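One protein chain is absent from this view; the other protein chains keep their places.
We just call them A and B in the order they show up, numbering each chain from 1.
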Amino acid sequence: MTPRLVRVLLWGGLAFLWLPVVLLVGYAFSASSVPFRWGGFSLRWFAALAANDRLLEAAWLSLRVAAGSATLAVLLGGATGWVLARHGAFAGRSLLGTLAGAPLVLPEVVTGLSLLLLFVALEGATGWPAGRGALTVLLAHATLGTAYVAVIVQSRLATRDRDLEEAAQDLGATPAAAFATVTLPLMAPALAAGWLLAFTLSLDDVVLASFTSGPSGTTLPVALFSMLRLGMTPEVNALATLLLAAAALTLGLVGLLLRGRD
Amino acid sequence: MRVALRLVPGLWLALLVAAPLALVFVLAVSWQSNGVPPYDPPWAGQGTNPDNLRLLLEDPYYRASLAQSFVVAALTAGLCLLLAAPMGIAIARAGRWRNALLAAVLLPFWTGFLIRIGAWIGLLRDEGWINAVLRGLGLTQDAIPLLYTHGAMLLGMVYAYLPFAVLPVFAAATRLDPVLEEAAADLGATPGHAFLTVTLPQLFPALAAAFLLVFIPAAGEYVIPELLGPPDATLVGRVLFQEFFQNRDWPVASALALALLALLTGPILLFQRLGRAQ
């Protein structure tokens, strides 16, 4: 009993979301040097992309920063989510929960500015981190990623009874063994999803990276951003097509992996 | 052992979330200087500096910037909701198509935010696809300026944030009991009436959460106004960047961050309460 207007709006909304993406992919194969003008089929923009060292360098740096920050976020966010879900009530729990969730609700400009201020103050006081670059961007992205992972892990554990860990201990598992054989496998899907999300967030971020990167830390989004300020180029179409293909592939793989699980 | 395990996330969060925010407070009452870093903290001898915060209250430029940000964020969130509410509900009721439709909403998200905004640049500019279509249809001779307008900025914001608004509505709509609408029909309500009087009211908390989920980040948005908006769309995110990077006035930038945070405290607390209630 869904009113027709609701269904019309669904398809309208989907068309709105997909229109730029579809055009982007289609025109990536156009020979014209004006984006979104058809000039016959050509792969020249993919070739141009492959020759754009600045963009490729930024992409390579972005991938490393994203992988590093996502991994750090999974370790710290996993620990945070587990502590929040399984340590019961302890002194400082609500403070920990508030701090863990803060990056989710703070505007990016505030988080970015505050992290830069921290890195500058730290360097002034201790000499570390020496200047800003890939490392500081990685730490900034890990901070944001940690918050997301913590929320995902906490809610995943909250849906699973503590009974499971108690049953493991009842059957003779030490607390550490119960964690390794029961809790960790339960957390695994959340950790994987959290890693992917943190990775994506890092690959998409302009604001945090603008604040915390120095001249040596230009990530792909920052490079793209300065390109787009001057207008759109067909190379970006080609890049978008590649990214979309990679995303669809990843999603398909994840879907296959998750199939057959609970 | 367990206490030590709590310390790891505790210390990380203290260093990378609590300490940075505390520094924003310190900077907001510091003095701009020509040194490196370009500020003198209150304990450097000059005491606290009230001028940065006073400037925000007195200078109409900053006041207008904060006000404009809130208007744009509210418009963005409202428009997102108009689309997201029917989309979330329809997807939740799509039966075996549910997962495919949800993926269709989320997949564009993975092309990268900047690239999708870039696509709109290509579509909206004078020689762009939309103007070409309009000319092709004979609706216009000269290009209509679309890019770098308030409309383009709003369009980009709605486009970027729409998937975030769909998710909470979808999640809440899947938890609705379809029997309730049947009960309403049994008691004489038409489908439309049942939807308005039974289904929508149950979704209010989710709709409010979706609105805030868009409103809060949109209020501090920097990239979209910069890429799609007109120069006079001086939203607070843009002004903050300008103060920080062009004017190297870190204290005023921090004061702006603080002002934005203060204005968003209410919406943030409300959002977290809605989250806990669900």
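Keep in mind that, in the parts below, contacts are C-beta pairs under 8 Å (C-beta built on N, C-alpha and C of every residue); 3 or more make two chains touch, one makes a residue touch a chain.
Just so it is clear, contacts and distances are computed from a predicted model.
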Inset, instruction - Have a look at "Cytochrome c oxidase subunit 1", "ABC transporter ATP-binding protein", "Putative DNA modification/repair radical SAM protein" or "Amino acid adenylation domain-containing protein" and point out the UniProt protein name belonging to the hidden chain. - result: "ABC transporter ATP-binding protein"
Legend entry - Chains in view that touch the one left out, judged over the entire complex: A
Inset, instruction - Could you tell which one of A:48, A:122 or A:164 touches the chain left off the display? - result: A:164
Legend entry - Residue touching the undisplayed chain, where the options are A:98, A:155, A:181 or A:226: A:181
Inset, instruction - Quickly run down the residues of chain A that touch the omitted chain. - result: 160-161, 163-164, 166-175, 177-178, 181-182, 185-186, 262
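Just so it is clear, only the chains that are shown with their structure count from here on.
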Legend entry - Residues of chain A defined as touching chain B within the complex: 1-3, 5-7, 9-10, 12-14, 16-18, 20-21, 23-24, 27, 34-37, 76, 79-80, 83, 87, 90, 92, 96, 99-103, 105-111, 113-115, 117-118, 120-121, 124, 139, 142-143, 146, 150, 200, 203-204, 206-207, 210-211, 221, 224-225, 228-229, 231-232, 236-237, 239-240, 243-244, 247-248, 250-251
Inset, instruction - Within their complex, state which residues of chain B touch chain A. - result: 2, 5-6, 8-10, 12-21, 23-24, 27, 37, 82-84, 86-87, 89-91, 93, 101, 103-105, 107-123, 125, 127-129, 132, 159, 162-163, 166, 181, 185, 191-192, 194-195, 216-217, 219-223, 226-227, 236-237, 240-241, 244, 250, 253-254, 257, 260-261, 264, 268, 271-272
